[in-house]
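My questions will all concern the structure given below.
For this view, one protein chain was removed and the others were kept in their places.
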Amino acid sequence: MVTVQQLADFVHGELVGNGEVPIARARALAEARPGDISFLENDQHLRELPHCRASALVIPKGLPVNGQPVIHVADPLAAFVMIVQLLHGRPDPPPHGIDPKACVHSTATIGPDASVFPFAVIGEGSTIGARCRIHSGVSIGRYCCIGDDVTIYPNSVLYDETAVGNRVIIHANAVLGADGFGYRHHEGRHVKVPQLGSVEIGDDVEIGACTTIDRGTFQATRIGEGTKIDNLVQIGHNCRIGRHNLLVSQMGMAGSSSTGDFVVVAGQVGIVGHIHIGDQAIIGGQAGVTKDVPAGQRMLGSPATPEREQKRILMSLEKLPEIRKEIRRLKQHLGLADDSLEDK
Amino acid sequence: MVTVQQLADFVHGELVGNGEVPIARARALAEARPGDISFLENDQHLRELPHCRASALVIPKGLPVNGQPVIHVADPLAAFVMIVQLLHGRPDPPPHGIDPKACVHSTATIGPDASVFPFAVIGEGSTIGARCRIHSGVSIGRYCCIGDDVTIYPNSVLYDETAVGNRVIIHANAVLGADGFGYRHHEGRHVKVPQLGSVEIGDDVEIGACTTIDRGTFQATRIGEGTKIDNLVQIGHNCRIGRHNLLVSQMGMAGSSSTGDFVVVAGQVGIVGHIHIGDQAIIGGQAGVTKDVPAGQRMLGSPATPEREQKRILMSLEKLPEIRKEIRRLKQHLGLADDSLEDK
Partner (left out) sequence: MVTVQQLADFVHGELVGNGEVPIARARALAEARPGDISFLENDQHLRELPHCRASALVIPKGLPVNGQPVIHVADPLAAFVMIVQLLHGRPDPPPHGIDPKACVHSTATIGPDASVFPFAVIGEGSTIGARCRIHSGVSIGRYCCIGDDVTIYPNSVLYDETAVGNRVIIHANAVLGADGFGYRHHEGRHVKVPQLGSVEIGDDVEIGACTTIDRGTFQATRIGEGTKIDNLVQIGHNCRIGRHNLLVSQMGMAGSSSTGDFVVVAGQVGIVGHIHIGDQAIIGGQAGVTKDVPAGQRMLGSPATPEREQKRILMSLEKLPEIRKEIRRLKQHLGLADDSLEDK
């Protein structure tokens, strides 16, 4: 139990109202109850305020107050994260070292203060950087190279020769480096093209649960620095994803395509192979991208077109039944039997 | 080997025909052979009957008979399940206890008659209810709480603080509680918003293989009692799924959206964030839902519209090439050059 004053001091905020109010928990606005502190990220959430039952609030500077004590800060989300961690956080456990139930090859090297949890496997010739956390059941193949401060959650699989930068987070059951989907038709059968490339993940990348990134055929499939990939995403072989992309859940990219920097691809988008999405392009949800996208372009629809065009098409589409009626009326007006035009 | 009479007695059905016919196996109608018993769930499958080679059938009361012995029951599917289990079923193995090859933290508590199989991991402070089956390679994090009679199939991952009700089934390689996809743009980089919430799964929920349900940012992502989720589904952070929903394979829901009770969402549907789908709404396959859906509404298309509207649009769409021709003909009829209207 702390007071609002203590929390205000803790986040270096400015208290307005009664600082003696005791606070037991920190909860999101919709779930907060008396005794809780909550927060407003910006004025867009002001309309939820009348229903708020929290005993105190962290709010941006300049927002009006309405009775309960508030803590004014420049960045309410960051301040609230600090408060949540103070009130409910559990400290990260100390480094675990190599668990005796893990299976680390004698030629693998594990950096200082790294943790390798039970039933994790690290293969021949692989290198794990400092302070990494390799959770239970993770399988790291042969000749992989993992940077410093990397977290790999349980049961993820990295095939042989996968390279991972620093500060990367890989969520549970992700698969990096499985064979690309490459076959040639020969005498009535699909014959596998050996997938001899690898996967390279840049610094500060995050990869979602059950996401799959295939190894290249001869080169590496690459994910650029700072790119964030959601769950259940598919990245095909030989793709090159730029830096600081956001690739949302269930999107898929076929082989040998690429993106520039700061590209945003929304959920369930499909991108065909062998095309390029330019810097800062934004692809809307469920779009089907079939050709190169220029830098900065917003795309929508399947097949995808520039957003403006697609919106005009969608607006017209709603009117389509009306358009048919109009034509019928025009023909009636002209004294044409309903099928007279067709008859000519 | 049993007789049809014995099976009729076993399922408390009414035998019509020769009860002495011996039965060796139970098979689905299309695959049944002489010596087999099969079943018809209802009269919709009557047209398959002439091709049926089964030696006996379980059928609903009131359905006509055509020669081979039949067992009349009120619920043929349920009766056939009993027969399949009698003839081919293997008894569930007895509780296994905690396998010496599992890794259970000393502070975790395991309920009576629970089974924890080899290479499963149960973290600090977690609780497993009575009669649970935690299969091989499952990773249950710290401070999780699992109810009674829960089955978690191999290699599923529950992150820290996941709460699971009673009689829940979680299929292989599902991931509960991975970090939500939350970032803020700051100085040209995507900065991770800590995901401090959790996941809560109600009683009698079933979760498919490779399905991912992200933890909330500050609150819990919740799945209501009795809801059934298929394979490869994505549920974003802070979502609240109501009770008794059916969420079909490969559908995805972005963050902070919610559903009422008895909602049905078909395969590959995408639902944007921050919207609500009302009770008993039905969303058709591949739809893209972009705004709130009222209770009871059926939606289709991407972007989704009420089913009736979408069907009218789709019907008109098929006629679109014809509409263009009609306009050309109208202009010819009026003696207008094909581009004369544009020229004005």
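General remarks:
So that you can tell them apart, the chains are marked A and B in the order they are listed, and the count of residues begins at 1 in each.
The working rule: a residue touches a chain if its C-beta (ideal position, glycine included) is under 8 Å from a C-beta of that chain, and two chains touch if they have at least 3 such contacts.
Just so it is clear, the structure is predicted and the values come from calculations on it, not from any experiment.
One of B:50, B:67, B:94 or B:321 touches the chain omitted from the figure, and that residue is B:321.
In the complete complex, the residue from B:2, B:130, B:275 or B:336 that touches the missing chain is B:336. Here the missing chain is touched by one residue of B:13, B:69, B:123 or B:137, and it is B:137. The residue from B:14, B:31 or B:48 that touches the chain not shown here is B:31. Even with one chain removed from view, chain A keeps its contact list with that chain: residues 103, 119, 121, 124, 137, 139, 142-143, 155, 157, 159-160, 173, 175, 178-179, 181, 183-184, 188-190, 192-194, 196-197, 210, 212, 214, 216-219, 232, 234, 236, 238, 250, 252, 254, 268, 270, 272, 286, 288, 302-303, 305, 309, 312-313, 315-317, 319-320, 323, 326-327, 329-330, 333-334.
Taking the complete complex into account, residues 26-28, 30-31, 77, 80-81, 84-85, 88-90, 93, 101, 117-119, 135-137, 153-155, 169, 171-173, 204, 206, 208-210, 226, 228, 230-232, 244, 246, 248-250, 267-268, 285-286, 302, 314, 317-318, 320-321, 323-324, 327, 330-331, 334, 336, 341-342, 344 of chain B touch the chain not shown.
Here, only the chains that are shown with their structure count from here on.
Once the centre of each chain is set as its mean CA position, chain A and chain B turn out to be 24 Å apart.
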